[in-house]
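Note that this complex is displayed minus one protein chain, with the remaining chains in position.
Let's turn to chain A:
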């Protein structure tokens, strides 16, 4: 900031002017000192008065000289730039008590930080907008003219259609059975039993998969009152990992216009877990890594990897 402030200032003249001020101060001090000291001891009164007056005149002349010098130098120094970078808050920099209240430096840091943040946020939003991450078909920011017109939404499908799609998918795979429940209104909750390996509870919102939780085959899926337990995690780390991967999968398989294709792809992916304990990892060749079997299934090739061997 100093550069901006002193752009019109001649630094040489500035230091000379400071020296001139010091010289002026000392000559003024000399004047008052000599007045305070009074007349020196001489033989005659006229002699004393004469010496005193000459001394006084010399001192005053040196003061005059120094003052002229200072005036000359001050014209050379120039003015500091008028435009404060932060307008009035730039005047805070003139506060001399820097260590007690470092207001100006903190203010500058805050501004720099917020400018950087804005820049990074702009970059991030341009990158993120390249991938369309909207899971439903509703568009945001439709113009007022279009809003009254009803848009075909895949969010409000008739329950019979959902039932049909699910039962068709259930028949596709012989080792996977899908049971459909509707414990809370129109949202379907599926209980998918995969062979004797796992049970997955899939909570849907019309034909979109909302949430999934995977537990072992022998774990209890029902609550005390015979309802499906859709919240408690599995007791086993392997199935907790599979739950995390399944959540990643349902975010990966997205096609807002054709939700039944999405459900089919998800079920095909889930079916690859039938050999969860039998397949070694494709990368390291072992069955176990930190006590866990290969829980990751590649989204395209359905190959098995350990969570840590993924990349």
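Everything below uses one rule, namely that a contact is a pair of C-beta atoms (placed from the backbone, for glycine too) under 8 Å apart; a residue touches a chain by one contact, two chains touch by 3 or more; residues count from 1.
Criterion: contacts and distances are computed from a predicted model.
**Student:** Which listed name, "Mediator of RNA polymerase II transcription subunit 20", "Cytoplasmic tRNA 2-thiolation protein 2", "Mitochondrial import inner membrane translocase subunit" or "Corticotropin releasing hormone", is the one UniProt assigns to the chain that has been left out?
**Tutor:** So, among "Mediator of RNA polymerase II transcription subunit 20", "Cytoplasmic tRNA 2-thiolation protein 2", "Mitochondrial import inner membrane translocase subunit" or "Corticotropin releasing hormone", the name matching the hidden chain's UniProt entry is "Mediator of RNA polymerase II transcription subunit 20".
**Student:** Among A:184, A:248 or A:278, which residue is in contact with the omitted chain in the full complex?
**Tutor:** A:278
**Student:** Touching the hidden chain in the complete assembly: which of A:15, A:184 or A:237 does that?
**Tutor:** If we include the chain that is not displayed, A:237 is the one touching it.
**Student:** Per the definition of touch given earlier, which of A:120, A:286 or A:310 contacts the omitted chain?
**Tutor:** The single option touching the absent chain is A:286.
**Student:** Have a look at A:170, A:216 or A:256 and name the one touching the chain we're not showing.
**Tutor:** In the full complex, the listed residue that touches the missing chain is A:216.
**Student:** Since one chain isn't shown, list which residues of chain A touch it in the complete complex.
**Tutor:** Given the touch definition above, chain A has residues 196-197, 216-218, 235-239, 275-278, 280, 286-288, 290-293 touching the missing chain.
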